[in-house]
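Okay, here's the structure, questions in a sec.
All protein chains of the complex are present and in place, except for one that has been dropped.
Up next is chain A:
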């Protein structure tokens, strides 16, 4: 809403509301934009502080999914993003795991705190994706998991007696790891993103980017962007959800220049120029993860966490979830009924 023009007193019509019987809901009237000239400080702007305090008290949920073939550095990257051992591999006992025969969905949650802000972070791993001989439809378990979380939320939302705060297990962000082949996207990449970009926010990342030179990186990124566009794949931030000009300019830059982010992850520290930095040590030098000249990890981190975290959640809630809900309520049994059997396939370390 924008402040309306100052209207003359004569135009300020008196709006009468005759109460109507219960059956018909009274349509709320359109607000009159009488711009009241403030003659002194009232304190309306303190609502910002009040709101901030409340949200700090309740805390935040964030659910991030990582998808990609094994060996692309997914777990390491997530650990680096959140500067702690949040991924499945770090938490499980068995480090020498076999590649599973089918795609599994493994969610693990931790509570992390920074600056008084408590966050319940859930990392959802998808081991087995793209690792089989025949990978047809290997995105289906993932799509099913995502829809199941929407279903869970919907069930809670339509209860008569509702919880004060509905637990949010919906996937807010899906990092898709692209192999740094330097050529182009693989058919599996395209298939996955085509299907899933309609139900979840997908952020494509180029994994293990330390195998490409700067020129190779730029060319590869351009090719990937072109391929995504040609195939009609809308990754986050989606063009159609830009709220205003400010958003559009900011997001256009990210969409057309920075993404997909070419990243390197590491949880080991080394001494460089007297500072301790996260990096990868090779015979030809130390790759500094948070150095923007070496890789785009810092861009990804700032994008996902420092500027667009809340927006990722809002797009998930206001758009993806609403789409699911509308479809679900319209379809006369179009979606398969959620039975108890489906829950056995999903192991959760929660």
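What we mean here is this: contacts are C-beta pairs under 8 Å (C-beta built on N, C-alpha and C of every residue); 3 or more make two chains touch, one makes a residue touch a chain; residues count from 1.
To be clear about the criterion, contacts and distances are computed from a predicted model.
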| item | value |
| --- | --- |
| Protein name (UniProt record) of the chain left out of view, among "AP-4 complex subunit epsilon", "SEP10 protein", "Tubulin--tyrosine ligase-like protein 9" or "Nicotinamide-nucleotide adenylyltransferase" | "SEP10 protein" |
| Candidate in contact with the missing chain, chosen from A:221, A:280, A:301 or A:320 | A:301 |
| Hidden-chain contact residue, picked from the options A:83, A:183 or A:198 | A:83 |
| In chain A, positions touching the absent partner | 1-4, 9, 12, 14-22, 25-29, 31-48, 50-57, 59-60, 62, 81-86, 109-117, 119-120, 154-155, 158-162, 164-165, 243-244, 278, 301-302, 305-311, 314, 318, 322, 325-326, 329-330, 332-333, 337, 350 |
